[in-house]
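What follows is one structure encoded as structure tokens, with my remarks underneath.
Just one protein chain is left out here, and the rest sit where they should.
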Amino acid sequence: MNATALLSMLLAAPSSGNQGFDLGKMMAIIIAAIFVNNFVLSRFLGICPFIGVSKQLDSAIGMGAAVVFVMTLATLGSWSVYNMLLVPLNLGYLRTIAFILIIASLVQLVEMILQKFSPSLYRALGIFLPLITTNCAILGVAVLNIDEKYSLGYSLVNAIAAGIGFTLALVLMAGLRQRLELANVPPALRGKPMAFLIAGIMSIAFLGFAGLGS
Amino acid sequence: MIEMLKLGLVLMLVALIAAVALGIVNSSTAPIIAIQQELEKQNAMSEVAASLMPDDSLAFDSLSIHNLENPYASCDELLQVVKVFLPPDTSRIGYVFIAYGKGYSSTLQTMVATRMDGRVAGTIILNQQETPGLGANIVIPSKLIEHLTGMTAEECRLRKDGGTIDAMTGCTITSRAVVNSVRQGLEDMSGAGLFYDDITLDEEHAEGGTE
Partner (left out) sequence: MSLMKDLTNGIYKENPVFKLALGMCPFLAVTTSVENALGMGAAATFVLIASNFLVSLFRNLIPSKVRIPCYIVIIATFVTLVDMVMHAYLPALHKSLGIFIPLIVVNCIILGRAEGFANRHPVLNSIADGIGMGVGFTMAMVVLATFRELLGNGTWLNMNVLGSAFRNQPLLIAILAPGAFILLSFIMGFFKILETRKGGRQ
């Protein structure tokens, strides 16, 4: 089977009905997740790493990559468990517990696998992985995908786009904060207050994307 | 190895206790939640259908029409149409349906009552999570949804889209979601032959309902 056929089959995988593959809908999901409803700047998910890991550009990129990676895997895991295990068994209410356990064990697993097979990647991403368990953006995307009743394909697209949106906000923020080191900031606003102020201004800019793609 | 097993057992025990506790609570709250949602829907239906005919004894009956899909709903929910009638008489006096429209930050659910000629009689917003103070003002009837009353599918458009309805200030997306989803619903229903133009409506009245 070639890649295109596989992709369209995956995207057409039904969740509970007939959601066919629709490029327009996919683009709308991507644009919404990256710009319009940016996880950090408009949905307020993943604020802790956003403020905590945005002091250096390098670590921001590392964190962003780790989040995209775990988000995709977590979506794959949580979507499958919810739709193939919890729903058929009528256990939908165990969703939160199941998802958080999936994410926690996934992070652990990824950490162990990376450590064993790719020490260089582990060194690059390693310190960020434990932080990800408590990153609400990961649980957020898993829950949102279920609430929106996306098929597996759309869920994965949404997860990757949301991760890219998170990375975008993080990298922009890190760039700004590196320059800020040289600026003369009023003492009261130094540190976190200034970071939030910048986030506010970035968020105003992202408001301009409202309506795009819909 | 034994150590690992022990740790795994502890974890499993904790998870098991948690699952059992949740199961017990769920079994007692689930019926209440279901009743509440049904009640909420019933109340909304009575409220919106009062615009067709202010009468407490209105009755509803679900119509199952296949092939009526709502493209605005994020899920594959079918357009559910309910017919409204006044009990002793079984001829319908109108319909109630729920329109789903994707707004700024949520899917808006609008419940619409329509007359037999395909005109909107009344609307209420069932469900929305738009920005408070902005899109969330859509629930105030005078802002937008009041103006939908009396409109046909054709007229149901924002001024920006070539119609006559003014969008709420600063909330074009929310307004458009509601207006377009209502129009789509009306069009689908008319496509399914649920409406009568004025002449056939008279005929139906003369026959006293041919359900």
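Each chain carries a letter (A and B) given by its place in the written order, and its residues are counted from 1.
Please note the rule applied: a contact is a pair of C-beta atoms (placed from the backbone, for glycine too) under 8 Å apart; a residue touches a chain by one contact, two chains touch by 3 or more.
A quick note: this is a predicted structure, and the numbers were derived from the prediction, not measured.
Asks: Give the residue, chosen from A:V87, A:I100 or A:L176, that touches the chain omitted from the document.
Replies: Answering carefully, the residue with contact to the hidden chain is A:I100.
Asks: Contacts of subunit B with the missing chain: which residues?
Replies: Counting over the whole complex, subunit B touches the hidden chain at residues 6-7, 10-11, 14-15, 18, 21-22, 25-26, 29-30, 32-33, 36-37, 40, 127, 129, 131-134, 170.
Asks: Residue by residue, what part of subunit A touches the chain that was omitted?
Replies: Subunit A touches the missing chain through residues 41-48, 51, 93-97, 100-101, 104-105, 133-136, 139-140, 143-144, 147, 186-190, 192-197, 199-201, 203-204, 206-207.
Just so it is clear, only the chains that are shown with their structure count from here on.
Asks: Distance from the CA centroid of subunit A to that of subunit B, rounded to the nearest Å?
Replies: From the centre of subunit A to the centre of subunit B is 31 Å.
Asks: Residue numbers of subunit B touching subunit A in their complex, please.
Replies: 15, 18-19, 22, 26, 30, 74-76, 102, 104-105, 172-173
Asks: Which bits of subunit A are touching subunit B when the two form their complex?
Replies: 15-19, 37, 93-94, 97, 101, 148-150, 210-211, 214
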